[in-house]
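All protein chains but one are shown in place.
When the chains are written out, they are named A, B and C in that same order, and each has its own residue count from 1.
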Amino acid sequence: MTDPTYYDRPLLQESVWTWAIPAYYFVGGLAGSALVLAAAAQLRKSRAHQRLVRRCRWIGVIGAGVSAGLLIYDLGRPARFLNMLRVFRPTSPMNMGAWILAGAGATSTGALLLGTRSGLLGRLGEACGYTAGIFGAGLATYTGVLVANTAVPVWQESRRLLPVLFAASAMSSLGSVFEMCVEDAEERGIVKTFGTVGIAAELAAGIVMEKQASSVARVGRPFRHGFSGLLWRSAQILTAASLLVRNRRAVGALGIAGSLLLRFAVERAGTASARDPRASFHLERDRATSP
Amino acid sequence: MSQSNGFSPLRWPVLRQLQRGDAKGLDKSAVSPQTESLAARTKSADKVVDSVCPYCGVGCAQLVYVKNDKIIDIEGDPASPVSNGCLCPKGAATFQLVTGAHRVSDVLYRRPHGTKWEKIPLAKAMDMVAARVKKTRDEHWEEADEKGNPLHRTLAIAHLGGATLDNEENYLIKKLFTGLGIVQVENQARI
Amino acid sequence: MAATKGFFTDTTLCIGCKACEVACKQWNQLPDDGFLFTGMSYDNTVHLGSSTWRHVAFIERPAPLHPQSEEAFSWLFSSDVCKHCARAGCLESCPTGAIIRNEFGAVYVQPDVCNGCGYCIVNCPFGVINRSEDDGRAWKCTLCYDRLKEDLIPACAKACPTESIQFGDLETLRTNAQARVEKLHTQGMPDAYLYGEDAASQPGTEGLHAFFLLLDKPEVYNLPPDPVVPTKKVKAAWISMAAGAAAIAAAALTSVFFDRGNGHDRSHLL
Partner (left out) sequence: MGTSFGRGGATTFPGDLVNSDVIIIQGSNMAECHPVAFRWVMQARERGATIIYVDPRFTRTSAVANIHVPIRAGSDVAFLGGVIHYILENERYFRDYVVQYTNAPAIITSEFKDTEDLEGLFSGWEKKKGEYHKRTWMYEGVDPEAAAGARESKAGKKGEAIQRKPIQAERIDPTLQHPRCVFQILKRHYARYTPEMVEETCGVPKHLFLKVAEALCRNSGRERTGAFVYAVGWTQHSNGVQYIRSAAIIQLLLGNMGRPGGGIMALRGHASIQGSTDIPTLYNLLPGYLPMPHSKHDKDYQTYIKLNQPPSGWWGEFNKYFVSLMKAYFGQAATKANGWCFDYLPTLTGDHSHMNTVTEMADGVVKGYFIMGENPVVGSMNGPLQRKGLRQLEWLVVRDFQLTETADFWREAPEISRGEVKPQDIATEVFFFPAASHTEKNGSFTNTQRLLQWHHKAVEPRGDARSELDFMFKLGQRLKLLYRNEYNRKRNWPIRDLTWDYPVEGPLSEPSAEAVLREINGFTIRDGKTLGGYTELEDDGSTACGCWIYSGCYRGGINQTARRKPYWEQNHIAPEWAWAWPDNRRILYNRASADPQGKPWSERKRLIWWDEAQSKWVGGDTPDFIATRPPSYRPSREARGKETISGDDPFIMQADGKGWIYVPTGLQDGPLPTHYEAQESVVKNPLYGQQCNPERMEWMRKDNPYHQPYNDPRFPYVITTYRLTEHHTAGGMSRWLSWLSELQPEMFCEVSPELASEVGLKNGGWATIRTMRAEIEARVLVTRRMKPLKIKGRTVHQIGLPYHWASKGLVRGDAANELIGFVGDPNVAIQESKVLTGMIVAGRKSKERRFITSGPFYKSLPGREKDRDLPAARRKPTTGHGHKAEQTKEGNV
């Protein structure tokens, strides 16, 4: 069958997002998973865990703040960032994300401020903590939906695993951050398990997702070719490497780099896919032929 | 800034969604004040003037919308049997042709051997041109040829242009130049 | 709510004059999108975008156009525009409510609300909407919403000299289009077909309010053969998200409750 295009020009508009958005995927993920861990740790009322809780809350609060900053920075009209909360539009993952981020920011801050209080305020703080955990779980995963809910073939075809992948990567990145920056071996111990699970899941999810995306060869192409392919592979290698090395700082560094690179790889893959009219054409033809 | 986020608590669309029980917020609830007051700019025109496309010879009818002595829109006149309101890309660009920044609004003068344009007053320029015409005409007048055939003319002055001008303008050009004894009057009809 | 309006673009009547492109820019006062010689036949504006809301495609085709000629060459034109899909990706993905569906059934971007998040851009399966470099907002065809409010027809349809662009009530347009296709078939143009005229023919968008009569594969005109609004496929992603969230929670609880590092003892020692 002939394979026509219009002078090989793109069918789709490519994303206008800057580096800030993939960076936000990472930071948001980090903050999100931190808040979940905090909420979990909050359940165990031990001083050791209190330290962990506070540290995670700090990561959550700062992370949420930085996230908001990155998002606003990327807007065409930053002054209008509040419009994100103008409507409630369930069809728009970005709108949902905005509410989640707002919620996570508010509750985690509340938890952080009230966490040490006693009495009613203290209990309110606790409640905030658990809610923040729930929001955090959303924050760490919704970006996967955000990316999947597009017309960009490679992103669309990654939809079944992208949120899981981002979730895993969020966990691993938290682990890595602790490996690198936290002296307290015990806290590290707790997070280590958390992170290691994440790394394993991240690697697994990545492989399966690439396979799924490539069920139409042309669609999965960006994972194997070009700059996006390079990023994608490097991300996997770095993450895997973080399991092998001994030095904990190195482990942390590799892990962070890995999950950061992962987000940029996904971003680049999308752009490459949007530039390739055949990706869309093949995907749609394939779907048309095999119902 | 001011017109940014339509975010006055009372007009907050989310509240409207709640009132309407609109779970998705895809249409009415999300309408902004500016959208509600949206209107075609031609609605506010002070006058609409009948005109004709200045490009090719088909003669498509145009309507020129004017507000505060400024042209705000030019489009086809649907009543025309010639064009039924249609315009080609050139005709559709007439607005830019007549209002564009490319148009010069000063009289410019380049003196002999000059290397730049100089602005001069319109009246002065007209006087200078009239003087040139007289001088050239007087110096290069031909009353009759060697055989005594009548000439009554000057070949030293010529004119070019007319196909883009109005009939009335062509009439005055031909009338005045003929009166001056200028014969080399030409236009795009031959170009 | 007024009757749903739309465009029927009949490419067999198009002469590629580009009056629609200019009439649109004139009415909407849009800037040029650069002066670039592309070498793509007579198409130098290439694609729809934030400053080009009508775009005429020029296709030099090594195939005959029956019944015009047996010779294996023909030149096709098609004036592309926002499809104002019945299920619109840009609309459903817009987080601010800047993009709405108006009383004419058209998809409209409210410039006073848009904050330029850029999400609609990756959500249009036709690559129509884009963000303006100049003012950071997303722009596309408005179906001349401002003109419709005054009962004026859109600028492009009004200018079109050969009625290739027809504007009107969607239902009427659909009937006319069907008749047109049948006529062309009897006149020896078996390739003529309608693109996206209703939900049945294009379930992915549930039908286009701006649909087309084409003579060749959609790809030839740079149109997707079977576009789907992203939200129709995203369910899997939401499930995946739930799973992911659950996984994090589970992992968190596990690592917190089953960690060997016995905090008690040490806290005693302190």
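Following the convention adopted for this analysis, a residue touches a chain if its C-beta (ideal position, glycine included) is under 8 Å from a C-beta of that chain, and two chains touch if they have at least 3 such contacts.
Bear in mind that the values here come from a model prediction, so they are computed numbers and not experimental data.
**Q** Among the chains present, which touch the one that was left out?
**A** It touches the following shown chains in the full complex: B, C.
**Q** Looking at the full complex, which residue from B:L18, B:A39 or B:V82 touches the chain that isn't shown here?
**A** Residue touching the absent chain, from the options given: B:V82.
**Q** Who touches the missing chain here, B:V14, B:A40 or B:I157?
**A** B:I157
**Q** What residues on chain C make contact with the chain left out of this view?
**A** Residues touching the hidden chain, for chain C, are 13, 15-19, 21-22, 25-26, 31-39, 41-42, 44-45, 60, 62, 67-69, 73-77, 161-163.
**Q** For review purposes, identify every residue of chain B that touches the missing chain, sorted by number.
**A** Output for chain B: 47, 49-62, 64, 66, 69-71, 74, 77-84, 86-94, 96-98, 100, 102-115, 117, 122, 125-134, 136, 139-141, 143, 145, 149-176, 178-191.
Everything that follows uses one rule, which is that only the chains that are shown with their structure count from here on.
**Q** If I average the C-alpha coordinates per chain and also across every protein chain shown, which chain's average lies closest to the global one?
**A** If one averages C-alpha positions chain by chain, the most central is C.
**Q** How many angstrom lie between the centres of chain B and chain C, each centre taken as the mean Cα position?
**A** It comes to 36 Å between the two C-alpha centres.
**Q** In whole angstrom, how far does the Cα centroid of chain A sit from the Cα centroid of chain B?
**A** Measuring from centre to centre gives 57 Å for this pair.
**Q** Give the residues of chain B that touch two or more other chains, as numbers and ranges in rising order.
**A** 4-6, 13, 25-26, 29-30
**Q** What residues in chain C touch two or more of the other chains?
**A** Each of 92, 97-98, 113, 115 in chain C touches at least two other chains.
**Q** Under the stated contact criterion, what part of chain B meets chain C in this complex?
**A** 3-6, 13, 25-35, 38-43, 73-76, 78, 83, 85-93, 95-96
**Q** What residues on chain C touch chain B, complex-wise?
**A** On the chain C side, the touching residues are 17-19, 21-23, 26-27, 91-92, 97-98, 100-102, 108, 110-113, 115, 145-147, 149-150, 152, 155, 158-161.
**Q** Please output the residues of chain A touching chain B within their complex, sorted ascending.
**A** Those in contact with chain B are residues 77, 79-80, 82-83, 85-91.
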